[in-house]
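One structure coming up, written as structure tokens, with questions to follow.
Let's turn to subunit A:
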Amino acid sequence: MTVGRALFQLLVFPGLLYAVPVAWLMLWMERKLTARLQGRIGPPFYQPFFDFVKLLAKRPLPRPPLQALAMSALPVLAVAGTLGALALLPVFPHSGGFTGDLVLLVALLEIPPLCAVLAGFVSRSIYGELGATREAVLSIAYSLPFLAALVALAAAANSLSLSVISQQAMWQVRLPALLALALCLPVKLRVNPFSVANAEQEIYAGATTEFEGPRLALWELAHGLEWVALTGLWAVLAFPAANAAWPLRAVVFVAISLALVLVLAAVAAATARLKLAQAARVYWLWGSALGVLAMVVAVVWP
Partner candidate 1 sequence: MEPETILESLRVTAAWEVRGDGHWVEAPDLDVRAMARLLLSVEARWVTLTVSPVPGGGFRLLYHWDLAGRLLNIATTVPEGLTQSIADIWPAADWAEREARDYYALEFAGRDELPALMLRPEDEPGLFSRTRELGHDADPADAARVDASRGRRDAGGEP
Partner candidate 2 sequence: MSPVIPVGPYHPALEEPYKIELDCDGEAVREAHITVGFNFRAIEWLAERKNYTQDLALVERVCGICSNVHTLTFSRALEQLAGVEVPARAQHIRVVVHEAERLHSHLLWAGIAAEVIGFQTLFMTCFALREKVMDLLEAVSGNRVNYAMNKPGGVTRDIVDPGMVAATAQAIRTAMEREIIPVFTTDRTVRARCAGVGVLTRDEALAWGALGPVARASGLPQDIRKAAPYEIYDRLDFEVPVRPEGDVLARIVVRALEIVESCRIIEQAVDGMPAGPIDAGDFIPVPAGEACARIEGPRGEVFYYVASDGSDVPLRVRIRTPTFQNMPTVALMVREQTLADVPLIQASIDPCYSCTDR
């Protein structure tokens, strides 16, 4: 991968220049669809953008220096990690990448939840701590199916390179793997029925309860970017057409990502929130079953 290409992917597509507006678009789509399903009109499309600017322009509350530093650094790290993960997505085949970038992607995607857990503890609020604990428990629960699905794909493709994985058909493995990944999306994005870590009626905003102004703005941005990265990862894996022209690939990538947002929002609007133990059980049971199925298929049906 040349430096120029890497920079392009990081800063333009599917990185910063694409991801930030699309993050706002996705946050809006989620709120708008929910509102429409509830018989309301919902927010205008520029809402997440203005929310972001407004929060950025608020004066931060005075805090002890070390805590202030940690509370600013954590959301920045979450944003940076997600952007890095986005840059690795092989939307264009042969656009570079390197052997083993799958491992890096998984690591980068784990940064935002990790930061959220730390944020909950750093903010020294009981609700932040509870949110962080829940976040941690859930991440243990969904990590197994999430990793199993990716490992199964890697085993079937016999490669740890994302672009190789995304180009081979192998639907017998891809199907259960995609299902397992789809199951992990609501909990990673903290939407219903798995919005346990930010359950407002139980623990306020969870880990971000104590964050205000610019620091909260960055969390909102990180959250939007997670939507782009996770639906993007799913879109890349769901369209393994090696020979398609690059404009088609880009269009399909965007289309699948946005469609997935709508599906997730619709499911969220039609469900109540499960309890921590219930949510964890879903992942241990059904998520792991799907992940293991993908792995078994990858091994016995190469």
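Odds and ends about this structure:
By our rule, contacts are C-beta pairs under 8 Å (C-beta built on N, C-alpha and C of every residue); 3 or more make two chains touch, one makes a residue touch a chain; residues count from 1.
Per the selection procedure, all candidates are chains of the complex that A comes from, given by their letters.
All figures in this text were calculated on a predicted structure; none of them were measured in a lab.
Comparing candidates 1 or 2 against subunit A, the one that touches it in this complex is 2. Across the complex, candidate 2 is touched by residues 34, 37-40, 126, 129-130, 133, 192-193, 195-196, 199-202, 204, 269-278 of subunit A.
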